[in-house]
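A single protein chain has been removed from this complex, and every other one stays in its place.
The letters A and B name the chains in turn, as written, and every chain counts its residues from 1.
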Amino acid sequence: MSIEAARRGIALALESVVFVYPDGTRALDGVDLRIAAGERVAIVGQNGSGKSTLVRQLNGLLRPTEGRVLVDGQDVARMHVAQLAARVGLAFQNPDRQIFAGRVRAEVAFGPRNLGHAGADVERAVDEALEAVGLAGTAEANPYDLGYSRRKLLAIASILAMRTPVVILDEPTTGQDARGATRVRAIIERLSDEGRTVITISHDMRFVAETSRRVVVMRAGRIALDGTPAEVFAEPNWPALASTYLEPTLPARVGARLGLAGTATERALVEAIAAARASDPARRRV
Amino acid sequence: MRGSRSASGRSATGPTASRDGRASDGSSGAADSRPEGRLIDTPPPGSEAPGASPRRLPEYVLREPRGTYHALNPTTKLVIAFAEAAIAFGVRGWTGPISVLVVLAITAFAAGVARRMVPFALATIPLVISILLVNTLLYPGAHDVIVRLGPLAPTWSGLTAALQATLRVVAFALSAAILGLTTPTDDLLSDLERRGLGRRGTFVIGSAIRMVPRMGERASEITDSQRARGMDTQGGVLRRVRGVIPLAGPMIFGALTEVEEQTMALEARAFSAPARRTVIRVLPDSGTQRVVRWVLFVGAIAAVAAEVSGRLRLP
Partner (left out) sequence: MTLRLAGARYRYAGTPRVVLDGIDLDVAPGRVVGLVGANESGKSTLCLVASGLAPGSIGGRLEGSVTMDGVETVTLAPHEHAQRCGVLFQNPTTQLSGTAVTVWEEVAFGPRNLGLAVPEIVERVEWALDTLGIAPLAPKDPARLSGGQAQLVALAAVLALRPAYLVLDEPTSQLDPRGTRLVGEALAGLAAETGTGILVAEHKTELLAAMAQDVAALDAGRVALLGPAADVLADPRLVDLGVEPPAAVRLARALEAAGLADPRLLAAVEQAAAGGDDGPVEAAGVSDRPGVGQGRA
């Protein structure tokens, strides 16, 4: 498989997946989830709800205790982690659990090389990934000289360089300032525009509402809610969100006060208010 | 909510705190009438609440041990384990390891931990097997061959040496296991601290012991991260050697940064204060135990010395 050929998304599916850790913790308790090729999904829920366990099923780091996991229609039970790594890229939360190389460039090249690529192919993938995260200027630097937020972007670049059809980002905005968060949004937009399947795990509901087309809420190893941001953050779901300590976004809360539905993001709220006023010049409602 | 919460003592060096107005049961008298004060307000004299009970350590901190062997002073149990290990290894032949194993068996049943010792015994199996194989087959200078199997020639003297070595290893493992099963690490450390092991020594040993599970967790996170980037952890020797750096690098870096953070966090908790550290759990000890400890300690050393000098002639 050429490294250039991976520019398309693939579908993922979990079928009645149960996962029990060796200590008996039932981290996934019957999860059914289908993600179509090219979808942009956010997985949310409090720590321990099973988010990270779920995404580890998708690249074979964990194998389901019961049920099946399908990547591009194939059962992962018959695939090696190395094979899966070429299809599903997973950028972990803590960059310091992966960075080992003495130079930024070498760190980013690690993944593509492991996938069997070499030469100019790798160089191009590395340059492009560093460009995407804004670290092109520090390609020759020592990763340990970068601050935490830039190490985090480096870890994301090292996954981007593998050009996998599926990219999973675990808490990509933790420790990022406004610029870093903007950078991460741009990366997600771009991956999605290229047709790849993008999954983000995040605690930041505003980020989730603005960057995803679908939100999956996990609670105690099960899927509690699943829908578009507008659906998930709609008023009837607030008790369910609160039960897992999540708050709807501010635009959703303001929208509910104004009697407007589907206002999970600022843009959606502004548009809904403008539309309401246009159809109701007397401004009886808003 | 406990009763009175009026301000009481003050620290030797720092600002003193008053904490008042929290009592809801009216027992704190005068303290209630004062407004919520700043943390460093000094309490007016005599603000000690009437009827305040002396503050005691909660049960879960006292953790009274149950059972005779468990209740021995931790240092006594440490010395027992030391003596057992010394005799098992220091006294050659069968006598040392076998007598220690007998003592261990009796103690394990008496302390009620026999069943929980099984995993520890099982854990020695890989080592036991390698000792048996290597010694039986390759014992230097032995000619009393048991049976010749092609190029292999196990010897009786090799087998004897191997069995004795095996018993020593098992005895050592089990003496450590009994200590571990009957003595919380923290108890042993606080007892040693009370006996004069410095706070740094105590901390280094204590945190090293507790770091093991955390290191394991970190190692598995690192392995996950690198495997997710396509690293193959199986394969030939060269591949494995090259795989060491991606695993060891983050391990070392992580440990270094955490040590830095932890050092600052310790300073922020007055770890380097010059005062003698307060021991909150004084574990019971007795004159008899002190005698037993010295007897065991001196006895074990004497037995080993006698053995080494060749004066002890035991089977």
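List of remarks:
Here is the rule we go by: a residue touches a chain if its C-beta (ideal position, glycine included) is under 8 Å from a C-beta of that chain, and two chains touch if they have at least 3 such contacts.
Small disclaimer: the values here were computed from a predicted structure and weren't measured.
When you scan B:A110, B:L266, B:V295 or B:V308 for touch with the missing chain, the hit is B:L266. Although one chain is hidden here, its contacts on chain B can still be listed: residues 1-2, 5, 8-9, 11-17, 19, 22, 36-40, 54-58, 60-61, 63, 184, 186, 189, 199, 202-203, 206-207, 210-211, 213-214, 217, 221, 258, 261-280.
Against the chain not displayed here, chain A makes contact via residues 21, 25-27, 46-53, 147-150, 174-181, 203, 205-206, 220-221, 238, 241-243, 245-251, 253-254, 257-258, 266-267, 269-270, 273-274, 277, 286.
The rule we apply is simple: only the chains that are shown with their structure count from here on.
If you average the CA atoms of chain A and of chain B, the two centres end up 42 Å from each other.
Residues 56, 59, 61, 81-82, 85-86, 89-90, 92, 94, 96-101, 110-111, 114-115, 144, 158-159, 162 of chain A are the ones touching chain B in the complex.
Within the complex formed with chain A, the chain B residues making contact are 218, 221-222, 224-232, 245-250, 253-254, 257.
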